[in-house]
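Take this structure first; my questions come after.
Only one protein chain is missing; all other protein chains are in place.
After this line comes chain A, so read on.
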Amino acid sequence: MSVATASEDAMATLAAEGRAVARDEAARLGFRLALPAQILVLFIAVFPLLMQLYISLTDWSPLSGIGWWNAWELWNSFANYTDLAADNRFWSALWRTFVVMIVCVPAEFLLGLGLATLFADDFPGKRLFYSILLMPMMVVPAVAGYMFFMLFQSGGPMNDILSALTGTRVAIAWLSDPTLALAAVMMADIWQWTPLMFLILLAGLVGVPEDQMKAATLLGANAWQRFTTIVLPKMKTIIIIALAIRVIENFKIFDTLYIMTGGGPGVATETISVYIYKLTTQDLIWGYVAAIALAILLVLSIATVFAMKRMAAAREARA
């Protein structure tokens, strides 16, 4: 008996050792698998950020004639950051970026939600219509920008359609009018990204349980009541995700806009990305650009952490 327990003990020890080896193997492999991604993150995020911080405290530019590591010779303490606070063009670009966002994201959301509700049940032609409606979001944004550039020429199809509808000769120079250029840029954004809202919201709508809807109908709820009491609460998370994606992406708006107007006329459609781009490639004041970029990154990071905390809190409250 004692021999049997001894051998059982030995077996148990062996098994434990085997598990430890397996754990070790797993940990080692896991580390190696994560390594390429870690290196890439370090290479593009951590190191460049430190470099950006360093340059942002100097007057360095590619025309300074010294390497970036010698930028301390042009040290200007926090002058770039104090300049930023007084830079009207920066603040108006930021404001314009928010205006575009405040118009485009809700418009895309409402149009996408409306279309999604029409696609919730089956009807002839559904699959074909669905595929066609998704096309704009797959078009290369720069090409979409060029499409809308053509549409909004004063001798272009947009005015032609308006002429046909109103019966008078319309010849609006869309892209050379400050207000209309901004409107045109927004229309292009809405055209391209409503399909994304439609796609995501439809995926959410399909997940709403049919039996609950039927029960509510039997209880006498009308379509609007069913929508507000069953569909909307069920879709809350999905709606938040869809809105968050568009807010993030819309804040970066560049490609379509830059191709359509180049930020003009004047600075009428200059958003934050366009402003930074011009400073980078035309004014070449990279120290200042680094300061702007870091300020934006800082604000966005705080916003992300805050949003993630809120989401975690919401998840806990539900559990």
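The definition used in the following text is that a residue touches a chain if its C-beta (ideal position, glycine included) is under 8 Å from a C-beta of that chain, and two chains touch if they have at least 3 such contacts; residues count from 1.
Convention: contacts and distances are computed from a predicted model.
The subunit not displayed here is recorded in UniProt as "Carbohydrate ABC transporter permease", chosen from "Thiosulfate oxidation carrier complex protein SoxZ", "Carbohydrate ABC transporter permease", "NADH-quinone oxidoreductase subunit J" or "Ring-1,2-phenylacetyl-CoA epoxidase subunit PaaB".
From the set A:P48, A:P106, A:P209 or A:G266, the residue in touch with the chain omitted from the display is A:P48, counting the whole complex.
Checked against the hidden chain, the listed residues A:K236, A:K252 or A:R310 yield one contact partner: A:K252.
Taking the complete complex into account, A:L33 is the one of A:L33, A:L63 or A:L165 that touches the chain left out.
Within the complete assembly, A:V140 is the residue of A:V140, A:L232 or A:A313 that touches the hidden chain. Within the entire complex, the positions of chain A that touch the omitted partner chain are 25-27, 29-38, 40-41, 43-45, 47-49, 51-52, 55, 62, 68, 114-115, 118, 121, 123, 129, 131-144, 146-148, 150-151, 153, 155-157, 160-161, 191, 195-196, 199-200, 203-204, 206, 213-214, 217, 237-238, 241-242, 245, 248, 251-252, 254-255, 258-259, 272-273, 276-277, 280-281, 286, 289-290, 292-294, 296-297, 300-301, 304, 308.
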